[in-house]
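Just one protein chain is left out here, and the rest sit where they should.
Which chain is which? They are A and B, in the order written, and residues in each are numbered from 1.
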Amino acid sequence: MKPEELLYSKTHEWVAIATDEAGAKVATVGISAFALEALTDLVFVDLPQVGRSVSAGEPFGEIESVKAVSDLYSPVDGEIVEVNSTLVDQLETLSDDPYTSGWFVKIRIADETALSGLMDHAAYQKQCEQEMADE
Amino acid sequence: MPACDVPSEPVERLLPPEALAQTAPSLPEVTEPELVRHFVNLSTQNMSVDSHFYPLGSCTMKYNPKRNETLSSLAGLLGLHPYQRVETIQGMLSILHSLQEMLAEISGLEAVSLQPAAGAHGEMTALFVAAAYVRDTDPARNVVLIPDGAHGTNPASAAMAGFKTVEVKSTPGGLVDLDDLASKLDERTAVFMITNPNTLGIFERNIAKICQMVHDAGGLVYLDGANMNAILGVTRPGDFGADMMHFNPHKTFSGPHGGGGPGAGPIAVTGKLAPYLPVPVVKKSGEEYGLDFDRPKTIGRVRSFFGNTGVLVRTYCYLRTHGPEGLRRVSENAVLNANYLLSRVKHFLPVPQGDRCMHEFVATAQTLKRERGVSALDIGKRLLDYGFHAPTVYFPLIVHEALMIEPTESECRSTLDAFAEALFRVTEEDPDLLHHAPHTTSVSRPDEVRAARQPILKWAGPER
Partner (left out) sequence: MPYIPNTDEDRRAMLQAIGAASIDELFEMIPADLHLGRALDLPPALGELELAVHVGELAARNRPASQSTCFLGAGSYDHFIPSVVDFVASRSEFYTSYTPYQAEASQGNLKALFEYQTLIAQLTGMDVSNASLYDGAGAAAEAVLMACSVTRRHAKVVAASTVHPEYRQVLGTYLQNLETELVTVAAPNGTVAPEELDAAIDDQTACVLVQHPNFFGCLEDVEQLSALAHAKGAAMIVAVDPVSLGLLRRPGDCGADIVVAEGQSLGNPMSYGGPYLGILACRDKFLRRMPGRLVGETVDRRDRRCWVLTLQTREQHIRREKATSNICTNQGLMALRATVYLSAMGPQGLRSTAELCLKKARYALGQWTGEGLLQPVFSAPTFKEFVVRVPHGQADALLSAAGEQGIMAGVPLGCWYPELEDCLLMAVTEKRMKAEIDRMTDVIRTVLN
């Protein structure tokens, strides 16, 4: 997936929207290259079980570096339908390809209202630049 | 082991076969000379207070008096079983009773429990006490407010006591932001936890007002006593408004730290909280000492038996060695040493919170990091090469590239000078040399990422 075509949350998750065979909308969620760079030296990722329901803005998992833990926030309301279970063994290479093999979970969207709060790539770039300036 | 001197059947006849192990336990088979050499060699790979200056901020690494080790090891103290009858332990109970009274006096609070086994355990115990009090008086109160510079144990202890935690901001000067505090105090506030002097080594000059605000809102004030080394005999938590506090005897009252324990975490509380303290407490009637279990409102027990008595006996020895004047002199000299070091360090490492401190101060390597890529971690590691233990780094979280330095009163001026000199030289050194420091220790920087990604937590054989 190309970063320019994705949506982004304020908390640095990226989102790709697709439609499944049943016609339901499914969000694929990962975290951005910018966030990965800030986290550095990832050691563990804790992902939810398939079937768990999540709501927008609430944590669905955690990502850990040696001395920090960050929550992973769901950008949408819905249900976890797939989890990238190979991710935990690929943390070393996650930053090489955060937008394709580096996805975390797929969420079947129950309510689309939260989507309108997400940013496009240009707006997200701006947020990242602002954060860098604040540091 | 000696031969069995009682007539006996074989083990197989005494216990059912399904309960017995098929083989002896898997343990090392080494002779005593090998064992001694192994552990003595290991010991030489540690830095310690007895061998090195150890300015680890927030940890109060002061000298550990040898008389305390000797006296606490007397058979009449070390050999007591916790369930001996009280008439056989009157001397021990006398020590513990006096210690309760001395800690009450030092804290300015009414009642003391010696049971908690460590500072964090004391925090948790006091919050259990607060929870029980709130249950009796105003059960809707379920929030603990904690400043953003607090030790991580504060929010963790509050969570274990079933409270929700809310963070209170600090001002740019490192004090509690009174407006933010006011906005967060309400009818759900159970406790406000505060470290004073705070983790930046600053005394909260508004402490009386802060306590008043919390009390007006119906909450209790908890004082994290980690930094008591700055104020012994100068001011008392009970007098500035705290309702409860813990002591860290392994810090303030000379420990020792034991490579990470044992500590102890006695707590002191006001009269209205006293009925909730854990059982037992030591009581005295006439000349007889006893254990009081008959306390209907008690939260119960937080530890088996009496507590970390061995640490408490050392505390008693320390307090009896100093007396009132001596104890005050401890704090005076701890504060003097910290201010002296601050006056030397501030010229090459900025100390954002100003020219004066209590028993410790926090310098920042932010400029060095930005301009030359040298981090607080690099500096700490390089100091090991100069024969000094590193300061605490990256704490408190509210200062970037923090170096938290606490010299304690038991260091002399020339050591402080040598340390300041080394610190200065480090800040002038080639960044590349610092990134790879330390160079002279038995190992260089460990690969912590590898340790956490594929944890090896027990011996897995000689091959890696």
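The rule is simple: a contact is a pair of C-beta atoms (placed from the backbone, for glycine too) under 8 Å apart; a residue touches a chain by one contact, two chains touch by 3 or more.
Bear in mind that the values here come from a model prediction, so they are computed numbers and not experimental data.
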Where the missing chain makes contact, among the chains that are shown: A, B
Of B:I231, B:V351 or B:I398, the residue in touch with the unshown chain: B:I231
Residue among B:R67, B:K272, B:R370 or B:R425 touching the omitted chain: B:R67
Touch list for chain A against the chain that is not drawn: 43-44, 46, 64-69
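Simple rule for what comes next: only the chains that are shown with their structure count from here on.
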For chain A paired with chain B, centre-to-centre distance based on mean C-alpha positions, whole Å: 39
Residue ranges of chain B in contact with chain A within the complex: 394, 448-449, 452-453
Footprint of chain B on chain A - complex, ascending: 41, 43-44, 64, 66-67, 91-92
